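One protein chain omitted, others in place.
By letter and in written order, the chains are A and B; residue numbering begins at 1 in each of them.
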Amino acid sequence: MTQVNRIGRGQVDFTKTLKFSFDGKSYTGHPGDTLASALLANGVRLMGRSFKYHRPRGPLSAGSEEPNALVELRGGARQEPNTRATTVELFDGLLAKSQNRLGSLKFDLLSINDRFSNFLTAGFYYKTFMWPAAFWEKFYEPIIRNAAGLGSLSLKDDPDVYDKGFLHCDLLIIGAGPAGLSAALTAGRAGADVILADEDFRMGGRLNSETFAIGDASGADWAAAAVAELASLPNVRLMPRTTVIGAFDHGIYGAVERVSDHIHTPDAGKPRQVLWRIYTKQTVLAAGAIERPIAFENNDRPGIMLASALRTYANRFAVAADRRVAIFTNNDDGHRTASDLHARGVKVVAVIDTRAEAPRSMDYEVLHGQVIDTKGRLGLTFAEVKLADGSMRTLDCGALGLSGGWNPNVHLTCHQRGRPTWNPDLAAFVPGTDLPPGMTVAGAAQGDLSTAGALAGGAKAARAVLGLKGRMPVLPEAEDAPVNITPFWYVEGCSRAWLDQQNDVTVKDVKLSHQEGFRSVEHLKRYTTLGMATDQGKTSNMGGLAIMAELAGKAIPEVGTTIFRPPYTPTAIGVLAGRHRGQEFHPKRLTPSHKWAEEQGAVFVEVGNWLRAQWFPKPGETHWRESVDREVLATRKSVGVCDVTTLGKVDVQGTDAAAFLNKIYCNGFAKLAVGKTRYGLMLREDGIAMDDGTAARLAEDHFVVTTTTANALPVYRHMEFVRQCLCPDMDVQLISTTEAWAQYAVAGPNSRKLLEKIVDQDISNEAFPFMACANITICGGLRARLFRISFSGELAYEIAVPMAYGDALMRKIMEVGAEFDVTPYGTEALGVMRIEKGHAAGNELNGTTTAQNLGMGRMISSLKDCIGKTLSQREGLNADGDLRQVGIRPVDPNDPVPAGAHLMNADGPIDAAHDQGYATSACYSPNLGHAIAIGFLKNGSDRMGERMRLVSPLTKVQVDVEITSAHFIDPEGERLRA
Amino acid sequence: MRYSGFKVIKEALTGHKGWTPAWRDPAPQSHYDIVIIGGGGHGLATAYYLAKQYRQKRVAVLEKGWIGGGNVGRNTTIIRSNYLLDGNEPFYEFSLKLWEGLEQDFNYNAMISQRGILNLIHSDAQRDAFIRRGNAMILNGADAEMLTTEQIKARYPFLNTDDARFPIKGGLAQHRGGTVRHDAVAWGYARGADGHGVDIIQNCEVTGFRIENGKCLGVETTKGFIGAGKVGCAVAGSSSRLMSKADMRLPMESHVLQAFVSEGLKPVLPGVITFGAGHFYCSQSDKGGLVFGGDLDGYNSYAQRGNLPVVEDVCEGGMAIFPAFGRARLLRMWGGIMDMSMDGSPIIDRTHIDGLYFNGGWCYGGFKATPASGFCFAHLLATDTPHPTATAYRFDRFEKGLMIDEKGMGNQPNLH
Partner (left out) sequence: MIIDHPLLGPRDSAEFTYMGDARLIDRPDPDAETAAQDFYEYGYLRGNPAGWHDELWFHEAGDRSWLVVTRNTLTHEISKVQLARDVARSRGRSK
């Protein structure tokens, strides 16, 4: 098919031809076309189906407010459902499909819904489908779900890349129509840092769609010249194809730039879209206005569209929606469309004006009356007109333009809960006085609907917000017609007259909503779904609430609007996520010996953002347990080494350092000798255990505190809170050194012998006993820290070196430890050994356990205050029968003792009422030859040796267990003092 | 009027002339036995059960704006009873059971859809915690199932299991969980309550309490004084504002929680799914929109709107597990005021003022609790004793150290 509906010239480049396909059929268009304009040029009016009744749909608009012409754009993994054909810039090879149909677009089997529309009125589903109850999920709902929805996702991973960025400016101008361009010229010439963003690919706004002159140039040429001048200014950033989606707090705007949507596939290395966060001091909103339709019977056929859209298609895209056009209007603007179309040789069969005092024309007939019905199965063929004198006329036309007045685009003025106000002269809502701070509105968005008004408004707004002095520059002459409108919302007596064409909300539905008491504007919306479609009611809400106002006997402003919420237009979830997906979802934190561990074939595990070696499989080991058991046994037998760099470390210095630690730990630190380390338990102020770790006193006024890996950040924040907010005069300084020191646990009976080979000082048991700490040097002078502390229960040390030496130290330890068969072990073996020793870790310090629960109640010093002490004394935290940490072993050594299982008495029911506690951490102990667990048990310390049942109905496990001490290995702690 | 398929057909054939308002629009009387402040889900449910279950005759609901305009009108519609602690699980299971018969009970199709909820697991510690939770659920009579990664992948083949920063290591499913058409809950309860004689009074803001000698005698409103034998407050995010009029300070903060909906899409997600290594959960409405959310913005707010960082954070979580969602479009974002309590659990209790009762602190779990919250609050108001499933929801639990802290985050509301 050729482009039968092309008329004259426009802003499309006829020198180049683009091929595209819609529903498998090939067409041609030109650069500068949208998919909708190109389809219309090819005589295609039918582009979609409505949501509920599957009525045929063609474009209503020529812009982003489009409710109807939604297509699945592109194919394969790039398929984009619900894409507005009116905003898709045509490119060569474009592929689009219609959506929401069963069968073909022309013969949609679900259009049967339209036959039953009388049963499918607003909210009908709330009144039925209730019996039998089980039928909802099994029968009714699947039918509804499959019929509902619009387009389809491919469900393949989005192959494109999205970026995010920050921009800063003095002035953000939203919209590059006459007001926005005027504001940008004013501000740009004054030297301000300006960003001018417009959702369209061609800047100029309505100037591209009108035939008005500005000065002695056409509006479109004036816009092009203005854009060219702005492009030459280094202080102005022009951002076409950029939608400002939201006005957020403190002058931060979200904007999406469609970098590659206008080409077939993004160029190599280029993102599809970019989310810009624009930080601006001032904003001029020049977002224009959107025309609204008029409701009458069957006003939804393809070919019926906004009059201004007909004008845009004709003037900008050189397309006539049809060769025979009628216009239905309640204001003077409708007549502009008629005269523009007539000038382009399109037959204007009539202009139907609801007003008696309508402008006359020599070129076409003007009828005083109303369109009361239309015909045409897949597109408009006839319009029925009832004249004011009561006579009827049938108009033969394939397009009908509706002009019900213009709604200023107040959307962004309301993003911070501002409310628009009613302007009776325009019969429209205009921006209120409660705008987001820093925002000024200009042009049609402010209600200045003439071109001259927009030019002046934009210039004035820019001058005002920038505080420019001097005389207002002379602006070019431009159209300055007043708005002549007599509000007219719907034709009396109409019923199936569409308000929301996507969701199929008709005048009848609004009447029913009123009849049933859903009269507040929010109830109306929610009951009928008016305005909940992908256009968020940009062309439908006003009509609905005008009718509701009339039915309720209220004025329109009394009914009010629903809340405008971001985004301004629907925004790809991909661009809001940016690069944060797949492996890049969160940053990876790697320890300095990560590379070394990789070389050993380590299996890594995510611990927060850290990657830690979980175990180190050796050739021939086929199950992780083999590796872990070997690592545990080798460590306990000789020596093992584990990377513990991820533990939080905080340097605490100052003359009040000890007093400070006394405050944050429940146990005492004031008397800790220099050169000694102590275990510390930290409480939250509510008395619950927060974290544990060690504090090593390297000097009178210098401690090194360690935290668990998970709590490194919260603990440091908490310490700073205590320091700055509670004890501001303490002489104490904190710095997180987690990433300054690489740290390794060297554990096992041969750990001293190994370390003696690299440590420059005497570390014999006498010189460096259990819990000793010191600044040392290793390998002949490298500064290091040594702590004789043990998580495994063995003779053990933790040795720290500056981060840059971590890798070298690990390799050195492996080298000098070869003679002891030193074994690297991962977090699994670490976990096994700590469970064997009954040390609490994250599963036990779960934010609900107290020091008492952990068996450390006596650690809370009675001699001093500490964070959490007072509230830890509340009765509910010290009740009889409280949970106590215990060990759990299976009676049959072959049984598992799963973590997360609950403890029940040996006899009696198994239910929540008889719950005795639960297992927190479990493992197989290769030293004991059976599974072990630690957990919490009511009155646990008095129940040693008791037989119980450990039950996990979830995983269908039930085992007989015996309660023991949690210290399964070396309960006297002889090994660590060796 | 009773709703049914038959009625719908009859009305369709007779021009829909027989439909009457779903609830009356009465002028307030001078005195009620019980006045409920707050025409949201919880307040309307309370009134419904007061009238229906507890046979209270003179009950009114006072609503500042239009009913159902608070969190019941803007949430992510999820119902579930996958709680851990003894103070919570029986209550939420009671709520789920009420949901299961609700539509037939109040004769309104709220599209209660038990298509299941699945919590993804990403670490061994998380698995241990979810096993403990799943066991607690089963021990309390609820349903729970542990799914393997393979089972999950079969159900959600487009989940990111190949290139995940935090690989999926299983999931805890509750098949009786699901979603509900949230507005319909408010309307169904309102219509049901109205049918049992409750006066629902919209556009009636409570401006103060009349308290004499330690007893609450009624409320001052924009429509004048309304006397009451008992006053029950169920105003969620506005709790602190309202109770300050009775000189009470509450153990809670008001925070903004944002939520999101995409454009309508053909069915992709059968049930609710939550990401365990980021802030993201998602379901798909019957209309086709992906309904999703994540974490609080984190700061105290009554503004009912949030900011971009959390929008991005949530979408990042979404893309982390569903890389196919990149080409779906976010249609609308909104923010509600969450009454975040100090331990993440609610309060249904008497206050120290005679005749003044309180229901609040629902954090972002209020929607699923609606039926049980209403039932238990009605029980308390009618009998002056706590309902057996809500005995732990006392004001004095903080003073006594009996917190119900599911997440173990302590007395910092924005962490719950």
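Brief remarks on what is shown
Please note the rule applied: a residue touches a chain if its C-beta (ideal position, glycine included) is under 8 Å from a C-beta of that chain, and two chains touch if they have at least 3 such contacts.
Since the model is a prediction, treat every value here as computed from it, not as a measurement.
Although one chain is not drawn, the whole complex shows that of A:C727, A:L782, A:M803 or A:A879 it is A:C727 that touches it. When you scan B:G218, B:P251 or B:G264 for touch with the missing chain, the hit is B:P251. Screening B:N82, B:Q202, B:Q258 or B:N307 against the full complex identifies B:N307 as the residue touching the chain left out.
Although one chain is not drawn, its touching partners on chain A can still be listed: residues 249-252, 279, 416, 437, 656, 659, 685-686, 713, 717, 720-721, 724-730, 865, 869-871, 873-874.
For chain B, the residues touching the absent chain in the complete assembly are 238, 240-241, 244, 249-254, 298-303, 307, 309, 342, 398-399, 411-414.
Methods note: only the chains that are shown with their structure count from here on.
Measuring from the averaged C-alpha position of chain A to that of chain B gives a distance of 22 Å.
Taken together, the chain B residues at the contact with chain A in this complex read 3-5, 7-9, 12-13, 16, 19-23, 25, 65-66, 68-69, 73, 86, 89-90, 101, 103-104, 107-115, 122-125, 127-141, 144-146, 157-158, 160, 163-167, 172, 181, 183-184, 187-188, 202, 262-268, 277-278, 284, 286-288, 303-305, 307-308, 311-312, 315-320, 323-334, 397, 399-403, 405, 407-411. Of all residues in chain A, only 51, 77-82, 118-119, 121, 124-131, 133, 136-137, 141, 144-146, 148-158, 160, 162, 164, 246, 248-249, 252, 254, 275, 277, 415-417, 508, 512, 515-518, 520, 522-523, 526-527, 529, 533-534, 536, 563, 565-567, 570-574, 576-578, 580-586, 588, 605-607, 684-688, 690, 842-843, 846-848, 871, 874-878, 898-902, 910-912, 915, 918, 920-922, 951-955 touch chain B in the complex they form.
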